[in-house]
Structure formats: structure tokens, C-alpha cells
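As you look at this complex, bear in mind that one protein chain is not there, while each of the others sits in place.
Read from first to last, the chains carry the letters A and B; within each, the first residue is number 1.
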Amino acid sequence: MSLATIVAASEANKNPLLPDMAEMTIGIFSFLVVLFFLGKVLLPRIEKTLAERTDLIEGGLKRADDAQAEAASTLEQYRAQLAEARHEAARLREEAREQGAQILAEMREQAQAEARRLVEAAHVQIEAERLQAVAQLRAEVGSISVELAGRVVGESLEDEARQRRIVDRFLEELEQRSAAEQVTS
Amino acid sequence: MSAQHLLAKTFSDEAPGLGLFDWKPIFYIGSVGITKPMILVLLVGLIVVAFFWAAFAKPKLVPRGAQNVGEVLYVFVREQIARPMLGKDAEKWMRLLVPIFFFVWIGNLMSIIPFAQFPVNSKIAFPLFLAVMIWFLMIGLGIKHQGFFGYFKNFMFPPGLPIFIYPLLAAIEFVSTIFVRPFTHAVRLFANMFAGHLLVALFCVVGYHFLVEQVTPLGVPVGILGVILTIAMTVFELFVQAVQAYVFTLLAAFYISSGLHADH
Partner (left out) sequence: MSILAAVPLDPNSVGALSGALKSIGYGLAAIGPGIGVGIVFGQGVNAMARQPEMTGVIQQNMILGFAFSEALALIGLVMPFVYT
């Protein structure tokens, strides 16, 4: 291969840095077609689809979150109710206990009152019986003592009115004496 | 139709060079010759639109088949390119970045598809118009969002530096933002594809030459090495193509973001 052919060949070749206008025109046309179909038609569609998918996934996540939140709030509610019920039960038990104690106290009070009343009544009866006994004694002591005295002195004190007067006088003296003793004491 | 129309060069007597990228027209429409790269770039547009049509024409909430693949790719561009660079503006610019990424990537991928076997972006015209478009977009957005003088002031005079640095810095920043950016943006993609294609073609020719054209006892091992390296370089190209498409789109997003906000 001679030098002349190399030089000639390299001169015949176009400079690769100089763009061919026909090529460039067709290239621009081809690129504009691509740009139009992708940029105006196809990419907006896939963008929309991707956005929809994102929305859907995020929506699903949000729904799951909501459901979880609801479950949590329901659980909280149940717990609150349960606690309230327990509280209520405790309160009722307490009340019942108090009531029971109160009833017990009332009954005890009543029983005590009844007992006091009975004791009172018994005292009153005893007093009455005592007074009756005293009155009866007073009636009987006079005759017994007169009879005893008549027997002792050997003379019959037949004049009954006289006898009674002496005895009454004697008894009054006695009562006065005891009354005077009560006053002085 | 001779080999020059489909293979760009007959490799009978010299190593592959610039001739690889110099296509003779296959047919003419009027006076315009239609070459293989032009057909390939139309094919790229067709493939990208067809794939995304299959994937996203009727998107379903539960993806199936092509939509799965399309969504993975879409989410990759969004998470790896748009969001880190553009933040909250990412969604809006996805409609530009996704076409750029797939146009560039499928164009690069043409390099290893049988019978296409030519990276569309190794013709400077295609990366160049994309880069120029991004460049206009960047300056337009900068002037719209930061004001005409505000935009130039923001990138040429970043605050908080010693005052004597500014004349130098302003000049460097101006040249690098206004002239170097679109140039390197286009040339990075172009040069990677150009060099990659050249390498693969070189090893191909080595294999073909030593195993078919001139079979000699010493040449056969070299030819076998050429075939092995061709396969290795093809795999490496597959990686480089994806990386360059990613870098091209990443830089596009970065430039757009530098127009939108001053802090970059």
C-alpha cells in the first residue's frame, strides 16, 4: 500500500467531527417522534398509573391504620367499662357491708331498748308489788302486834276504836320519825 | 449493491479507520442520499416508541409483561438520574429525560445488533443535536428562572471567593459553561461510540485477515486472539453503551438543573 493511497483515502473521508445535515434532520425527526409519543402520550399514562398505585397502597395502609386505631379505641373502651364495672361492684359491696353494719347496729339498739324497757317494766311491777306488800303489811302488822301485845300484857283490849287509835298514832310517829330522819340525812 | 453500501469499507488491504464511518448512500430520495445510519436512527425511534407503546399504552395497576420491564426502566431513570439531579422538579422533566435516555441507549445498542452493527451515535450529528437542544434548554431556563444578568452572574461569579480570583474564574466559567459544555456533552458520547466501534472492527479485521484472507502458521494464533478480543470488546461495549447513555442523560439533567437553580 503506497503512501499516496493513504493520504488520498484520508482526504476522501469526511471529517467525523462535521455533522451531516441530512443525518441531523432525520435524527431530529426521529427524536421528535420519540419525544412526542413518549412525552405526550405514554409517559403521562404510566405516571398516572404509578400515582394511582401509590395512592392505592397508601390508602390501604391508611385503612389498616384506621382499623387498628379503631380496634385500639374499642379495646380502651372495653377496658374502661370493665374498670367501671369493677369499681361499681366494689362500691356495691362496700355499701352492702355498710348497710349490714347499720342494720346490725340498729337491731342491737332495738334489742337493748327492748331489754331496757323490760327491765323498766319489771322495776315498776316490783315497786308496785312492794307498795302493795307494804300496805298489806301495814294493815296486818297492827292487828298482829295488838294481839301480840294483848297476849303479852294479859289484858284484853276490846275497845277496838281505842286500839286502832293507839296503833295509828304509833305508826304515824314511826313515819314522822323516818321522814325526819330522811330530811336530816 | 456492493460491500461499500452495507459494510462501509472492504477490509482487504488496510486496517479499519475513518472509512468505517463513511457510508455510501443506499438509495436516493430526490438529491438526498439515504445512508445506513439514517435508516438505523429511524429504526431506533421506531423501536423505542414500539416498546413503550407495548409497555405503557394501557397501563394496569398490577403490571404484566412488557409493562414490568418498562416500569423498571422508567423507575431507574427516575431514581438514578432525575431525582438526584433535579429533586422536586424530577417528575416534570422525566418526559424529556426518558426519551433522551432510550433514544441514546438503543442507538448505542445498534452497535451489537447483528446486521445493524453500527452505533448510531458514532455519527456526530445525532449526539450533537441532542446536546445543542439541551444547551438551548439550559440557557433558556437559566434566563427564564434567574434573569438574563442574574443567570450569567450566578454561574460566572459564585459568591464567597477572594476578589482577585474573579476575573480568571469568570472567564473560565464562561468558556466552560457556554462553549465546552455542549461540545463535551456531544463529543463524549460520539467519541466513546466511535472509538469502541473502531476497536471492535479492528479486532474483527484481525481475526478475518489472519484466519480467512491470509492463513499462515504464525498468523492463526493472532487471528484466534483477534476473535476472542472481538467477543470481549463486544461485551465491554455493551457495558460502555449503557454507561454512556446514563452519563449523557445524567449530564442533561445536570445542565437543566443548573439552569433552574443557581446553586449548582
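Basically, a contact is a pair of C-beta atoms (placed from the backbone, for glycine too) under 8 Å apart; a residue touches a chain by one contact, two chains touch by 3 or more.
Keep in mind that this is a model prediction, so the values were computed, not measured.
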Touching residue (missing chain; options B:V77, B:V104, B:C204 or B:L251): B:L251
Those residues of subunit A which, in the complete complex, touch the missing chain: 1, 3-4, 6-7, 10, 15-17
Positions on subunit B contacted by the hidden chain, ascending: 14-15, 80, 84-85, 180, 183-184, 187-188, 190-192, 194-195, 243, 246-247, 250-251, 254
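Everything below uses one rule, namely that only the chains that are shown with their structure count from here on.
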Footprint of subunit A on subunit B - complex, ascending: 13-14, 17-19, 21-22, 32-33, 35, 37-38, 41-42, 44-45, 48-49, 52-53, 55-57, 59-61, 70-71, 74, 91, 94-96, 98-99, 102-103, 123-126, 128-130, 187, 190, 194
Partner subunit B, residues of subunit A touching it in the complex: 1, 6, 9-10, 12-14, 16-24, 26-31, 33-35, 37-40, 42-50, 52-53, 56
